[in-house]
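The other protein chains are all here in position, but one chain of the complex has been omitted.
Labels for the chains are A, B and C, by order of writing; each one numbers its residues from 1.
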Amino acid sequence: MKKVINNPEQVVEEMLQGAVLAHPQYVKRVEGFNVLVRANSPVQGKVALVSGGGSGHEPSHAGYVGRGMLDGAVAGAVFTSPTPDQVYEAAKAVDGGKGVLLVIKNYTGDIMNFEMAAEMAEADGIKVAKVVVNDDVAVENSTWTTGRRGIAGTVFVHKIAGAKAETGAELSEVQKIAEKVVANVRSMGMALSPCIVPAAGKSSFTLAENEVEIGMGIHGEPGTHREALRSADETAEHLLNKILGDIALGADDEVAVMVNGLGGTPLMELYVVNRKVAAMLAEKNIKTAKTYIGNYMTSLEMAGFSITVLKLDSELKELLLAPADTPAMVQF
Amino acid sequence: MKKVINNPEQVVEEMLQGAVLAHPQYVKRVEGFNVLVRANSPVQGKVALVSGGGSGHEPSHAGYVGRGMLDGAVAGAVFTSPTPDQVYEAAKAVDGGKGVLLVIKNYTGDIMNFEMAAEMAEADGIKVAKVVVNDDVAVENSTWTTGRRGIAGTVFVHKIAGAKAETGAELSEVQKIAEKVVANVRSMGMALSPCIVPAAGKSSFTLAENEVEIGMGIHGEPGTHREALRSADETAEHLLNKILGDIALGADDEVAVMVNGLGGTPLMELYVVNRKVAAMLAEKNIKTAKTYIGNYMTSLEMAGFSITVLKLDSELKELLLAPADTPAMVQF
Amino acid sequence: MANVIAAIEALADAVIANKERLTELDAVIGDADHGINMARGFEAVRGKLAAANPADIGGALKMIGMTLISTVGGASGPLYGTAFMRAAAAVQGKTTIDAETAATMLNAVIGGVKDRGKAVRGEKTMLDALEPAYEAFVEQLNQGQSLLVCLEAATAAAEQGVEYTKTIIATKGRASYLGERSIGHQDAGATSSYLMLSVLTDFARQHSQEA
Partner (left out) sequence: MANVIAAIEALADAVIANKERLTELDAVIGDADHGINMARGFEAVRGKLAAANPADIGGALKMIGMTLISTVGGASGPLYGTAFMRAAAAVQGKTTIDAETAATMLNAVIGGVKDRGKAVRGEKTMLDALEPAYEAFVEQLNQGQSLLVCLEAATAAAEQGVEYTKTIIATKGRASYLGERSIGHQDAGATSSYLMLSVLTDFARQHSQEA
């Protein structure tokens, strides 16, 4: 394991310290907890957004704490859902009286831990609403699974629900728009190489020199299948076709696109992928309102990428393009 | 070689196409050349900034094209300085009548190609000034070398000189502030793993499982020495001490810090590094006005990082904190 | 209560010793953290044990449950945490455990896991170890067997349950994303359940030999 760390046991703690030292204008630590909240938390009279999950997905989730996006982010151990007490502390620290929306990615662990936290916060009289993100079309959504996983599409939930909260909307309205994003966002990814969880010290799987994992999860969970590495265009086409097969998009529909790097992929390659994605959408006369290219929801040093498509209506578009000022996403 | 590309020979071309498709609000292509300029180029009555170099350093340099930073970026072949005709086309496309500042990193090839371009542009009556960035303290600056290399500190030159140009300053003033940045910026990096130039198809060097290269360049050029991987704190201390040994910084001096990922390093690790950097600076009572953490000047998928420290005065600070709106750096 | 503390220590030791193995099982069809998660939780339990000084078994189990909930995370944290909390409630005030109490506890554990995780037997989860274990336990109990014999039967059944998980598709938890590709691999959570049962059985065996 070749990593720039001091101690695998301390890596989350030290990352959080480093993040607060880097971004004091944006975030502060909830003392004693792996929770970063806005520097001016709690913001009174605004619904607060709390997201989180295992660490290792940086800049998710603390990178999105700031005006126009999240109020708090909870960092679990690497790739492991945070515990209920941590999420509960985040909710307490950010509640400005209008309630808290918990943004949860659809994993058994995340759901159980966030639900327990919600019960704890509600017992304190805090209004809590939840939204579960499940954008990954790699996983079939049947009665035989726990449903789709939540991956990079979560960033669009942060952005749009965060912008809605900034307008002074009520908790139920913020939850509703978050659910609208979930209903309209689809993603799928692939990996070229595994990553190493610091505490494990070795990679959780191996891929042959020419082999890739299609439909890879963001925790090193296996995907739908392995295959020989194909060209960027063929791979992008495969992923985008799976996405487009799952959401009705016609001529003159408008979308936002994210080509997300998993942590170890050069930006150069993400642009090559975007070239194909943009060409395919243009061919179908689908308009792209905004494209995000970069590392938004990573898996440590994993090489690979995901494509996310969000179908917009005028409401979603306006909120997507609204200002945001956070460590990892600034728009104005 | 495991990359998400179509064809090693086409990767720069396809990247540029993908970038224009992703960021039409920011950049447009100079037809027939590997040059991206602001969508509204040429901006009249403003000194224009052109930077560039080999490709593979994304988001450098096209990621910094936009209001408050560059007017044009020239993309060479991977890790190879662009040719004079390309730089010349960029200068022509962005000149708004007040002249063009060429931002050059101190490599023999870059200097020669940009100088030839400057001569070509001057022959057309375009006012041209140059600034050569040489922030890498890994390389001793003696008569026995071609001087220090330019690495991540170049981004601060883009930011600050770009902000100066936005004020309507003259070419000589923009050049002067760029030179002031160069005089006050120092960087040093290290690598954990090599990268693979697509056209080469294999990595240019190898490192043993526990070995790192200290003072690594951003083109896979060897550094000062190899050593066994140490802790993040020890490594950060080593690099920062080299930097601080080269620039006079005392109590109450103010700096900007960049902890730059080389492309394959998880953000998590950059934050761990920043924790140590911030602690060392705080211990010396050096104030940090702003910290940048992320992939700003990369070497394809290389794992590793660099630290950059820029000594600020009130003029540099104001320009650093001024607004910028580009694909890879947004501030407001 | 010294025995109870010793049993908990044995439990913690075993989980921590199996950190790598449990993680490796989770790596194949999950996300390679089950052992790390459980070890982190039981390190914390061991750290609290000295200071906790519980008055009864219920207090000790509650401490374990709360500690697991606040340190393990993932799916197994809430599941095992809830399981121990429920077990605690079932033995409140007691300082020794007989076979009947143990059956009640095991039943409470299963109820906790099901309430929290909404899974049923056959979905390739810890329930595939726990439910057969409970049934085997009760069968022996009904025949008037000792706690040790009941535990031995339960552990043997749990072990078979672990084997059974290799043959089925996961439809709960992270392995469910794999569909058919999950067949052939044993479930990490079922394995940790079996492990804990077997440690307690070994402990009971040693204890009954001593006695």
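The working rule: a residue touches a chain if its C-beta (ideal position, glycine included) is under 8 Å from a C-beta of that chain, and two chains touch if they have at least 3 such contacts.
Since the model is a prediction, treat every value here as computed from it, not as a measurement.
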Missing chain: touched chains present in the view: B
Sole residue of B:6, B:81, B:193 or B:326 that reaches the chain not shown, by the stated touch rule: B:81
Residue among B:26, B:64 or B:107 touching the omitted chain: B:107
Sole contact to the chain not displayed, among B:97, B:168 or B:222: B:222
Absent-chain interface as seen on chain B, which is shown: 54, 76-86, 107-109, 112-113, 116, 138-140, 144-146, 149, 197, 199-200, 204-205, 217, 219-222
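As a working rule, only the chains that are shown with their structure count from here on.
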Centre-to-centre distance between chain C and chain B (centres being mean Cα positions), rounded to whole Å: 55
Between chain A and chain C, centroid-to-centroid distance (C-alpha), Å: 32
For chain C, residues contacting two or more additional chains: none
